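A single protein chain has been omitted; all remaining protein chains appear in their positions.
So, chain A:
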Amino acid sequence: MPQKKKDCLGVDKPVSEVQADHELFLQAFEKPTQIYRYLRSRNVLSPIFLQRTLYYMRGRMSRSHKNRMSFKLDCLLDKVTQKSERQNERPASYLNIAFTGFHDDKLEGVCGDVARVETFIVKMCHKKRKESSAPLMQVSVGTQDVNINPSEGEGGGGCGRNACLSIPTHNFTSSNGHQVKSYVLVFRVSLVHDQENAGEPVVKRRRVGRSASQDSQDSNIPLISTNAINGDSHGGVGSTYAGELVMFDRHGRCLLTPGQYELMLELQAGETTQLCKSSPKKNASWESIDTLKFDGIFNNIPVLKFTLNWNSENSTSVIERPRLRPLKPLDVVLANSASTKPKPQGVASPEAPQLVLYQFVYNNNSRQQTEARRDFHCPWCSLNCMALYSLLKHLKLCHARFTFTYVPHPKGARIDVALNECYDGSYAGNPQDLVAMPAGFAFSRSGPTRRTPTTSVLVCRPKRPKPSLSEFLEQDDDFDLPRSYILGHNRLYHHTMTCLPIQPHELDEDSEGEHDSEWVRQKTQMMIDEFSDVNEGEKELMKMWNLHVMKYNFVGDSQIPLACSMFLESHGTELLRKSLYRNFVLHMVSLHDFGLIGTGVVYKCILHLQNKMQDPSVQKQLAASWEEQRRSSKKLFSSYNGSSSSFVSPVKQESTCSSATSNGLTEESKSSPTKSNVVNKKCCVQ
């Protein structure tokens, strides 16, 4: 006892240490693990992608696209006709079933009796959307008498011949009316005693029941036998057993290969029991071979033995009893109401149970904890990755909060798990998804959504490196990682004026390069309007000229002649309408004064403008404004004598003002301007 105490004390310290260690472990791994647990259940409930569609999860994909390789459009019709032919010539024209016997250990006493087997074909049709259950059609094809518990060596029960049933295959064609999913052969065995047996004393029959109940006590399936008793005692007619055999699987393949069958039957509660209550699929469950104890089961469960073959000729109703060959184990054993599923294709071949050791490294790589697993399930998602490569790839891509390093291990594989220090949780996907409306649309939980159309890879078939585990080994820095194959861009741009994200479809339109935005034009005009020392006509010309220069962005002296002619081209008529002829001439003169244009240009421009005056509507306008100005100037200068020339006369008032302007210009011309822009500015500053 004291020693034990000491032992306890000795252990005590490590316990606290272990606890502290555990604390550290939790500290490092708890939070990301919780996050991944949450994500796991979310992905189970409403996945945003399917694992099996990932290329590295090919093991989980049950479909192979082998047919696609050889597919040709022209073959389509051939395929259909072939298929229908194949169905028409179902192995043969008749399905012959020769019943060899009904075996039930509990019916030992009634050896030699006859049981009645009624065979039905149940058509299971495709469920339509609105129907709650698949429609069933049941057809009885025949009733035979079968010996109960015939001895193997015996040449034949009563007559040495066996009851045989022939079903024409046209019953099974899948294209009559309703689209039929599959057919099920249903056998219903009723223990109806024939004439001779009917005369037997009741005691004997009772004995049967008793013996059954005795049997049930040492067997482990008491339920059935109790039922048997009940059925026996209540009805007194005889028990009914039923068994089903599915003919075609999902893909229309025939499951009933010729051979000898032992069909396990289940006791039915009464005659009224509906056959084939639900599709066999629903009750189907996978059972591993270890759990099935054949000996016990086949000893205790009633079995209907028969030979099945496809034949071109109708067999006579009674045939010779064939000699039994030793039954191959698990040749075709169909458990009651369980359909066989084809083995999923493409499943990675079950490798030898390998050990996957997870080594959790934490606390600055100073501590580690190891956990072993025997399968390739992801410890966070419990997703079965089927192969080590898939597992590693999955871990690396889906659990980025950790780093995983693969280390080969004699017993299998070791994976070093550490916290990813570089993980910042930032979104690495398409930023368009983040700004898409409504919020979080890309991650919407209500169903699939359209992908944002920015990065559209038309065709990209990069040569994928062969999947090899070496990419998960600890890597040197200069390791050549395969590049990601995102063509195009993965960036989000914003409009300069509104700061709104640029939608993908707006990308091609560069609308924001213009240098004379509306507000600059407006502001320029407003500023010119604020001048107090220039008259309205000059303001007008300044606005027109400045906006013109701004629009075309003339930058050099050499462009000024061009600017002048373009100005006249676009604004010439407007100029004349606003009676700005003289203002323009003055402007030309001052441009000449600053040495920006030669005399030739001045001459040409004025000629150009005068040509525009030939337009009758312009002339009318000019005359009107001349009249008006003459009247106003008469008021101002009563001594003034108007000249007869319509050109020279227009603006007396303006000419006085413009002389002031030219004074201003000459004053400033000392600071020799070189660029047209400067002149513009001067023009404004006036």
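The rule is short, and it goes like this: contacts are C-beta pairs under 8 Å (C-beta built on N, C-alpha and C of every residue); 3 or more make two chains touch, one makes a residue touch a chain; residues count from 1.
Criterion: contacts and distances are computed from a predicted model.
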> Which of "Polycomb protein esc", "Trafficking protein particle complex subunit", "Actin-like 6A" or "AP complex subunit sigma" is the UniProt protein name of the chain not shown?
Replying inline: "Polycomb protein esc"
> Quick one: which of A:K83, A:R374, A:R491 or A:K523 touches the chain that's been left out?
Replying inline: A:K523
> Which residue from A:E30, A:D375, A:E474 or A:E506 sits in contact with the chain not drawn here?
Replying inline: A:E506
>> Applying the definition given at the start, please give the residues of chain A touching the unseen chain.
In response: 435, 437-439, 495, 497-503, 505-506, 508-509, 511, 517-519, 522-523, 526
